[in-house]
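Just one protein chain is left out here, and the rest sit where they should.
Then we have subunit A:
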Amino acid sequence: MTLTSASPPPTEAAPPRPRPRARRPDRSAYALLLPALMPVVLFSIAPLVYGMFLAFTDARAGRDVDTSLVFLENFGHLLDDVQFWSSFRIGLVWAVTVTLLQYAAGMGLALLLNQNLRLRWLARTLALFPWAMPPVIIGLMWRLVYHPDAGVLNAALTDLGLISQNIDWLNDFGWALPAVVVVGVWTGMPQTTIVLLAGLQNVSRDLGEAARVDGAGPWRRFTGVTLPQLRSVTVAIMSLNFVWNMNEFALVYVLTQGGPGGMTRLPMLYAYEEAFRYGFFGYASAMGVAIVIVVLAVLGFYLRRQLKEAEA
């Protein structure tokens, strides 16, 4: 359209001329999209479609293995797979806990950052820090924190008199999952905090003032006035966090590799093992499809409930 307005006005002698001239740039505009489009189609859309197709086959890792359609057989196996269900349960516990804690912790921090406190600049900078760290380094860093002998956590807890013996946090059946959840919350807090802070800055102060005059305490004002105004922000960030957490891999892979004894084996770690350790490509793809369905179902349920509450 740019060029249309820039081209010289058509002379009355040749009225049909400008039309083909105006059309030509549009074709070249699409040509400019092509370099970006090709790799995306080839290396992300095609693999996604093909990956979903693989879920209905018995594809294996080998180079020249015959692959045949088995339709829903993989999903039948999934239903009987005790290990899958256990990793699925762990995945749900992980995703729900981390998402809720991220929200609670992010909300607390956002509320504080929204106040006129000293040291706020430091908190703002530090709050973004986990975001700036590569996931692998986050994993390695927390392994140093949790290290049974040289870790700071055991030392601090011993000094406080809370434990008498060093705990091997990431290898302990009871402690591994909570320890990993803490790292998940630490990692995901920045995004949540920033989104909630942006939401808080749009909350109208007048309503809060009115509620204060009417004698509402801080907690009543928060739940009655602030939270309802943050509803759409809350729904958006909770949904995104849930999806991200359900698909988490690198962080936990670096921290525990799914151990001890599968206590932190999230669904993605299990699928990774099935595919690239044992070579069951079709089965692992079926797991991927199952997880997508679950994620969409949970999201659908959550969004519908939120919508109903918003109407009520």
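FYI, a contact is a pair of C-beta atoms (placed from the backbone, for glycine too) under 8 Å apart; a residue touches a chain by one contact, two chains touch by 3 or more; residues count from 1.
Assume contacts and distances are computed from a predicted model.
Looking at the choices "Carbohydrate ABC transporter permease", "NADH-quinone oxidoreductase", "FAD-binding molybdopterin dehydrogenase" or "Small redox-active disulfide protein 2", the name in the UniProt record of the chain not drawn here is "Carbohydrate ABC transporter permease". From the set A:Val70, A:Val98, A:Ala127 or A:Leu230, the residue in touch with the chain omitted from the display is A:Ala127, counting the whole complex.
Between the chain not shown and the residues A:Gly108, A:Pro178 or A:Gly224, the one that touches is A:Gly108.
Where subunit A meets the missing chain, the touching residues are 1-3, 5-7, 25, 28-30, 32-33, 35-37, 39-40, 42-52, 54-55, 59, 63, 108-109, 112, 115, 117-120, 122-123, 125-145, 147, 149-152, 155, 158, 186, 189, 218, 240, 243-244, 246-247, 249-250, 253-254, 267-268, 271-272, 275-276, 281, 284-285, 287-289, 291-292, 295-296.
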